[in-house]
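The complex appears here without one of its protein chains, the remainder shown in place.
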Amino acid sequence: MSKLSVEAKVGFFVVIGILLLGYMSMKVGKFSFKRGSGQDISVFFDSASGLSKDVPVEIAGVEVGRVRKISLKNGKALVTLRINPDIKLRKDVKAAMRTRGILGDKYVELIPGSLAAPLIKAGEQIVQAAPVTDMNTLMNILGEVAMNVKKLTKSLANVFAGEKGEASLRSIMDNTNEMVEALNRTVQANNKDFSAIIANFTSFSERLKDIGDANSDDIRDIVANMRAASQRMESLVAGINDITAKINEGKGSIGKLVNDKETIDSLNRSLAALQNITDKINRGEGTIGKLINDEETVDNMNFALAGINDYIKKQDTFRTYFDYRGEYLFDSEETKSYVSLRIQPREDKYYLLQVIDDPRGRETVKDTTRTIDGVTTTEHKVKVDRDELKFSAQIAKRYYDLGLRGGIFESTGGVGIDYYFFKDRLTLSLEAFDFDPDRNAHLKFKADFKPVNHIYISSGFDDFISDEGRESFFIGAGISFADEDIKTFLSDIPIPMN
Amino acid sequence: MIKLVKVSKSFKGQKVLDNLDLIVEPEKINIIIGRSGSGKSVLLKHIIGLIRPDSGQIFVDGIDITKINEKTFNEMRKKFGMLFQEAALFDSMTVGENVAFPIKEHRHLSQKKVDEIVNEKLIQVGLTNVAHKMPSELSGGMKKRVGLARAIALDPEIILFDEPTTGLDPIMCSAINNLIVQTQEHTKATCIVISHDIESTFKIAHKVAMLYHGKIIEEGIPGEVKVSGNPVVRQFIEGRQIEQSPKQK
Partner (left out) sequence: MIRIFESAGRPFVAFVEEFGRILLLLISATAWLFRPPFRFRVVLKQMEFVGVKSITVVLITGAFTGMVLALQTYHGFRMFGGEGLVGSTLTLAITRELGPVFTALMVTGRAGSAMAAEIGTMKVTEQIDALYTMSVSPVQFLIMPRIVAGILMLPVLTVISDFIGIVGGYFVGVKLLNINSGIFMARIVEIVDLDDIFNGLIKSACFGLILALVGCYKGFYTTGGAEGVGKATTQSVVYASVAILISDYFLTSVMFR
């Protein structure tokens, strides 16, 4: 430990602090660092009582966003939800307010819709899910049910219980009794007629037997006809058999029609009807069904779509920035200029190309000492090549609020670390480069503040552990434009029309 | 050339300097004598601007330093070197760093060059192999030598000595006195020494001035002062009790 230089100790110490801060802010601010991005959707609630800004929005208990705004519109609560960009919602998604825990924290739950529905776009409105029975309504409904049950049982009791009920029951029994007796009496009274009817039936069946005997040949003909018909039926079945075999092999235009939903449906129906006729058709139905209903196919399709989506998104986040910054160095009272091109393929990664005009240029220091009669005079010569431009080429990667850079810094190798605050409005950076064994490395600390888009101010210390007296405080400013801004800017310029 | 004209200074109503006039001989050893607490240190601190007078003028190379601002004064001070009573070495730095301090502050030289100058200055005050030591490891006399090495590090035109021999044994006293003479001869600087050590004063001074009750009551070459008719000066030189006790600081 004692062999470490002061710079190393302090640097190490500060880096530990920043790492711990980064770790804690990542843990604690789990979603807040993405507060800036995501899509807004809105939903009307009958009541947003207990809901507040920044409470979580969840799907199946997983936080997918935050409540961004609550306002009143047409007597209802209009709640704007900011959903994390990696969450895909369907148009038929529903929102509901839920309560969690004993303390009654409110949050918004999204109930996903079917996979078939189209994706929702930012700014769209979704509907409120059927209000979930909270304890109060549940109690109310239960109360009503209990009332009804009570009424029902009461009237039932009225019907069956008491003298009146008993009386009516008894009268029903009496009536039934009377009816049975009457039936009995009628049967007995008409005994003769019944005998006659039975005798008629007997003679009719005898006559029928006679007819049968006489026409037995005719009946035989009918049976033969029926047999022929059933044979024809058999050949028809064979024909169908043939067709289905062909479908199975994919022959004919039916194969092409497989993708048509209506065809599939009717085919499905046909196949279902034919199922009872042959086993072969039964097998055929299974194969096609598999093609249509199999989960894996659907998943494969979805995966492919997600891939395409990702690609489109990637194109979307690709940015190029042009940037100029000037730094006024108090020590040398001169201005240092940087012109940079920042290519940012993804939000968390960029490449930086920079040309730097350093007024101090490249310095060569030469000391000549002469001693005449014990008097020492020292000549201090500094050779400066002012015309030489320096360049930087760096690659940067960002982890949450922490950015790391490496590559060429002002024509020498170096590394840098950035920390972003307040939605990237404030950036603290520490750069170390020009590692020369004969002198201290070039360390630069700066703070960039961006009060409005495209313009930032900057301040810091340059070369602050220099052992050649080059340390300097500086202030600066810069402008930065993305390619899109330039496009907009150019298109806003009126073009003279001839 | 240093000249003080009608300089007055009071601390909490007590007059320490009272319309004091003094001309310092350039490129010579000027010794201001006086009793302890007679305001000698205050006078010295006026010359280097650590204390500003209530009234009067102090000219250094024709410029009235009571009128100039701090920034100009800082430029002015580079002409001075001062050896403090207790040497006032920086405790947190090694001897080498102490001597190197003014050089690093005011000249942009490579570390190697600085080290060379530090060594040269330490040898000049008769010290070797102490550069890496801390001031607390040094004896009083050695501290004063280092203090002197630091004072002459920038080859000043004017060197101020605040009681250089106080608290040292007689051998060390004469060694320091020799060092003052050597340094003056070597650098041709204007030396202003304040002291109450009569013996060494007459040994090394080119000019002696006596401060008493805020005024210079006698000045001249040592031979003149030695035979001064002023009773206060006589008493001081002869080491007798002065009837009227001097005002305390």
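List of remarks:
Note that the chains are named A and B in the order they appear, and that numbering of residues resets to 1 at the start of each chain.
The rule is short, and it goes like this: contacts are C-beta pairs under 8 Å (C-beta built on N, C-alpha and C of every residue); 3 or more make two chains touch, one makes a residue touch a chain.
Keep in mind the model is a prediction, meaning the values are calculated, not measured.
Although it is not drawn, the missing chain touches A, B when the whole complex is taken into account.
The chain that is not drawn here is touched, among residues A:Asp40, A:Asp92 or A:Asp331, by A:Asp331. Considering the whole complex, the residue from A:Phe13, A:Phe318, A:Tyr399 or A:Phe435 that touches the absent chain is A:Phe13. One chain is missing from the display, and on chain B it is touched by residues 45, 48-50, 74-75, 77-78, 80-82, 84-86, 88-92, 101-102, 105-106, 160.
Panel shows chain A; residues 6-7, 9-10, 13-14, 16-18, 20-21, 23-25, 27-30, 32-33, 330-331, 421, 461, 464-466, 469, 471-473 of it touch the chain omitted from the view.
Criterion: only the chains that are shown with their structure count from here on.
Residues of chain A touching chain B in their complex: 365, 367, 369, 374-376, 378, 380, 467-469. Within the complex, the chain B residues that touch chain A are 107-111, 113, 116-117, 120, 155, 186.
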